[in-house]
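All protein chains but one are shown at their positions in the complex.
Moving on, here comes chain A:
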Amino acid sequence: MDIQRLFIANRGEIAVRIIRAAQAMGITTIQAYSEGDSEMLAVRLADEAVCIGPASAKDSYLNIDKVVAAARESGADAVHPGYGFLSESPTFARALEAAGVRYIGPSANTIERMGDKVAARQAAEAAGVPVVPGSDGRVDSVDDAAMIAAKVGYPVMIKAAAGGGGRGIRIAADEAELRKLAPQAQQEAAAAFGDGGLYLEHAVQSPRHIEVQIVGDGKSAVHFFERECSLQRRRQKVWEEAGAECLDEPTRDALCASAVALAEAVDYVGAGTLEYLYDPEKNAFYFIEMNTRIQVEHPVSEMITGVDLVQEMIRVCGGEPLSVTQEQIRRNGHAIEVRINAEDPLMQFMPFPGKVGALRIPEGDGTRFDHFLYEGYQIPPFYDSLLGKLIVHGKDRADAIGKLSKALKGLDIGGLKTTVPLHIALAEDKDVQADAFHTQWLEPWLEAGNLTAAATGGAS
């Protein structure tokens, strides 16, 4: 492999994870850090470290010129972008290419194409991957809208064809409602965007978020099965599982095969995730988007397959073929990851950037804690609140939840408020234990005071 010196353009727990993976492969690691991160664990673990600018991410981790210059000056032959920051920036990937430094990820063109929702949807359709049924283009009349809605199936979401975001989205349960709402949506779209064109899409009720991990080497791609990530707060995942218990075997096979088909159709190189909405009522899945990077929740897939995904992505981006065939990738048991954030879940998740006191980390068979903590470390306030991820592996889902409860009670991060109490309450919740939830489940659960009740022993 051509990679001898790897530059890590990220921070926190993922920087630590990448350093450990690379060092185990005999690669020299060079850690980038901001002035606010000079004391972080990754700086201490890396073979070399380079300061790339002030604490503010826009002046350091997000500054393409500074990161590329630092990578080149350090003599790195490759850059790992981690997740977040510049991990899905085609401009960054192009700048590295121009500087003659390899990028641990797909090509800039692939990042750009899969990062564009319309282009990604077209690529998916071309590869035979199901997408949420919708109007193929803009809809200009209410009669056309009614005809298309009957085809895609009620309830339907009515959106403005122009513009973006959630503005003006309406949901119609039947044709009568559609005929009432569509003219309103047209007027609003015309007023807001100067274009009254609409777009219709089938509204999936109580969907689950299911995603498939893939790795490609440019010639072929393999999948590492699916993850279930429906427990979300403010569109952020808080708890992730591998696999998705709600899927039957034929559906799982079809889902994972569709992800491989799309990855191969775009000659994918590196690790990637295809995200889907799953409609449990219809046993149907729909591609929504692709993330062209390693994800926070990759460890659950590693736990059930035994493959180190960070090492695998470094290898394929270093020009090697995939080290495993699809037949060699087997699922074993069930894994759960929970995100441990420096936030107080009993105080509206207020951030808590404190100083780490005594640290007690659970150990044991099938228990893993990916983190960047050490005793006496002052958590900087400038970045996101993720401290680490507690991951457990059990022989089945019930076993994994049992192990998770035990591991959570054995995790003690002194000096900080963390989301541990949230996860203890979730692990003991009947719906969570029964796998009866969807993407809209957690926020109402919190609003109903379930966490407070659990944390105070039922007295609230």
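What we mean here is this: a residue touches a chain if its C-beta (ideal position, glycine included) is under 8 Å from a C-beta of that chain, and two chains touch if they have at least 3 such contacts; residues count from 1.
Methods note: contacts and distances are computed from a predicted model.
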Not-shown chain resolves in UniProt (candidates "Biotin carboxyl carrier protein of acetyl-CoA carboxylase", "Peptide ABC transporter ATP-binding protein", "Carbon-monoxide dehydrogenase large subunit" or "Negative regulatory protein YxlE") to "Biotin carboxyl carrier protein of acetyl-CoA carboxylase"
By the document's definition of touch, the residue of A:10, A:385, A:419 or A:439 touching the omitted chain is A:385
Filtering A:56, A:220 or A:291 for touch with the omitted chain leaves A:56
Contact residues on chain A toward the hidden chain run 36, 55-56, 342-343, 350-351, 353, 380-385
